[in-house]
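For this depiction, one protein chain was excluded, whereas all remaining protein chains were kept in their positions.
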Amino acid sequence: MSHIWIKDKKIFFEVEGEGKPIILLNGIMMSTKSWQPFVNSFKAKNQLIRVDFFDQGQSDLRVGESYTHQIQVDVVDALISHLNLEKVSIVGISYGGEIAIQYAIQHKEKVDRLVLFNTAAYTNPWLKDIGRAWIAAGRTRDGEAYYNTAIPVIYSPIHYETNKTWMDNRKKVLVPVFSDPTFLDKVERLTLSSESFDVKDQLHKIEAETLIVAAEEDYLTPVANQVYLAERIKHAHLIKIPGAGHASMYEKPMLFTSLCLGFINTQDNQFNI
Amino acid sequence: MSHIWIKDKKIFFEVEGEGKPIILLNGIMMSTKSWQPFVNSFKAKNQLIRVDFFDQGQSDLRVGESYTHQIQVDVVDALISHLNLEKVSIVGISYGGEIAIQYAIQHKEKVDRLVLFNTAAYTNPWLKDIGRAWIAAGRTRDGEAYYNTAIPVIYSPIHYETNKTWMDNRKKVLVPVFSDPTFLDKVERLTLSSESFDVKDQLHKIEAETLIVAAEEDYLTPVANQVYLAERIKHAHLIKIPGAGHASMYEKPMLFTSLCLGFINTQDNQFNI
Amino acid sequence: MSHIWIKDKKIFFEVEGEGKPIILLNGIMMSTKSWQPFVNSFKAKNQLIRVDFFDQGQSDLRVGESYTHQIQVDVVDALISHLNLEKVSIVGISYGGEIAIQYAIQHKEKVDRLVLFNTAAYTNPWLKDIGRAWIAAGRTRDGEAYYNTAIPVIYSPIHYETNKTWMDNRKKVLVPVFSDPTFLDKVERLTLSSESFDVKDQLHKIEAETLIVAAEEDYLTPVANQVYLAERIKHAHLIKIPGAGHASMYEKPMLFTSLCLGFINTQDNQFNI
Partner (left out) sequence: MSHIWIKDKKIFFEVEGEGKPIILLNGIMMSTKSWQPFVNSFKAKNQLIRVDFFDQGQSDLRVGESYTHQIQVDVVDALISHLNLEKVSIVGISYGGEIAIQYAIQHKEKVDRLVLFNTAAYTNPWLKDIGRAWIAAGRTRDGEAYYNTAIPVIYSPIHYETNKTWMDNRKKVLVPVFSDPTFLDKVERLTLSSESFDVKDQLHKIEAETLIVAAEEDYLTPVANQVYLAERIKHAHLIKIPGAGHASMYEKPMLFTSLCLGFINTQDNQFNI
């Protein structure tokens, strides 16, 4: 429970455990708290670092500002400097994966291993329209409308059906959050910050050994996005999770955890086959 | 340009060409006019029958009524009786596919061959929530919001990107339509009529030779739905179209046309291999 | 039951039915007779042309000769000239698809529509080794060894399991054939004629509207081969058949028939969407 200041704005972060450091970068509606179920396994043998981006969780808001991903990339760098880490492994999902990619492009010497779940190389026109639908739903301040607009593209149909009670509880928790103007305005700014995201031409700069995870039922950043990344990032390793949607870490938590920890903690990256 | 009356309500239909009869059943936002690009090929060697369901195109509205799919199934039957057709082949996409399935269950003796594009056996909770998002967007009367909510789940990302001008034109045409209260109320009633759709337990009753077409980028009725149908319909033949979304007929018009005509017009359904 | 002479060698062919002409080109171990189950549907509305390549069926052998695919491409052209056909649609599977591609490259003005089942753009080193295994098995003159070497890469595991009686009968028929030195030597020459096949750099020359069919359980020319073709042939349309192997026409005869006839007989290839 600590924070750093970037200019006059506060960024919230948490560090737990000891070992090879891992930073987890949040998806757009997430916060440091969203990772709670995974903390125990991640901190068992690693130093786990969680952070709230601007307009997330306990970090400061950017009310009235229009910004790009770059302010979040700079958050990551400020945090790594603050923690005096020479090299760090980064796990990002969705929005967090996009920030992770950009960090790995801009600060390649500081990235050990990179793990990208449900991540794209750019915001295509289709995804931009989906974001616009979220924004329009948010502006109605109708939490149920927002839920119905955003959640079915985040969870897979099979997860909805086979975890009905869990989804019902999730709805009860989320509808009030999705009715809160402060939250909705934060997510609107975060959504808009993604519209200009495009690193298609810079993927070749990534030097880190990179695990790319695609969820076969991801209908927000479908598998084609991860195949695109895997074909252009030098040291890329691609796997697919069947039966999981965009929120793959919640749908398949043990796979999420073991894929991240396995890839980051494996000693060699060259095998004399 | 004809119509029949069901009780005191008018149903609009069109018949063109001669040969083995084919009825095309519309998706939820479609009408007889939506098939215009396909008419030439379909009527070349077949009798082509198009029809507007209640609350579609030039058929009568059902303002203030809550109804199920059954009224549309009855539309199909009234039309087939009116045309004195003994047997007919039916092509349905999405909503139209669901009506086609129910017709084939209830009137199996009247169905020759059945072609189902982008069709499900039931409205799962996930799809129901998507429908609810459409309804909420429709009630804002904001055509652009409705467009952004509904269109990205109908067209695939790749279609969006590689047909940008076409999509831009489509948006110009659709936003005014999606701002029209009469249209939005019609689609709301049609959407609600799908909520109770569930023929999981009746699929075994279908006797027709059935072609089931799945589009690999369909994010509204994903491939798992068509696999489900194919595993339960007796004489089912499943194929997949890569790189196409829910509006597969518009994304891949030549495949749509040739798959329908090939399957319906092929003489044998038994091959002495 | 006719033949043409190419130099002093006889080529056997058959023509049936009337309408838009379709030539069926055989896979490596096939002959005109292999298409018997499909004749009825194909000749119903089309002129159906079947032909045995050199070293196939009732056409002449090329004992002691080493040749490339070109002699078979020339067979196709001689036959089309003999029949005075201005334009013809060609369906090829596997070896026949490879000849069809080359014909469409070399004689683009004579090809109307092209249908390629289970076809590759070149013989990769992996496929070459499989061919070498067939040849080695053939040289043992042990029909059962040849059957076990060649048949499991031709039929899918699911076809094996769900059509056990059919497969057992097939084995009874094939083992004697696969013990016949004349047959084995023919297939050896045909196999060798494929080793140099490579039209990767010429696919852009194909002008014909082309349907490319991939079988998802094809373990001889797997799906990646058909994706490769679809990405490089100008007017290509790709579909996939789940649950079928390399001998897709025997595993899914109604799909084979309706896909071919639908694609070839559909009037338009442009749709004003």
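Think of it as A, B and C in the order they're written, each chain with its own count starting at 1.
Keep in mind that, in the parts below, a contact is a pair of C-beta atoms (placed from the backbone, for glycine too) under 8 Å apart; a residue touches a chain by one contact, two chains touch by 3 or more.
Owing to the predicted nature of the structure, the values given are computational and were not obtained by experimental measurement.
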item	value
Which displayed chains the hidden chain touches across the whole complex	A, C
Of C:Y155, C:F197 or C:F263, the residue in touch with the unshown chain	C:Y155
Absent-chain contact - pick from C:D112, C:D142, C:E195 or C:D268	C:D142
Chain A residues that touch the omitted chain in the full complex	36-38, 40-41, 44-45, 166, 209, 211, 216, 227, 237-243, 250, 252-255, 257-263, 265-269, 271-273
In chain C, positions touching the absent partner	124-127, 129-130, 132-133, 136-137, 140, 142, 144-145, 147-149, 151-153, 155-158, 160-161, 164, 167, 217, 219, 222, 224
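Definition applied: only the chains that are shown with their structure count from here on.
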item	value
Maximum centroid distance from chain C, chain identifier (CA atoms)	A
Inter-centroid spacing, chain B versus chain A (mean Cα positions, whole Å)	37
Sequence positions of chain B contacting 2 or more other chains	none
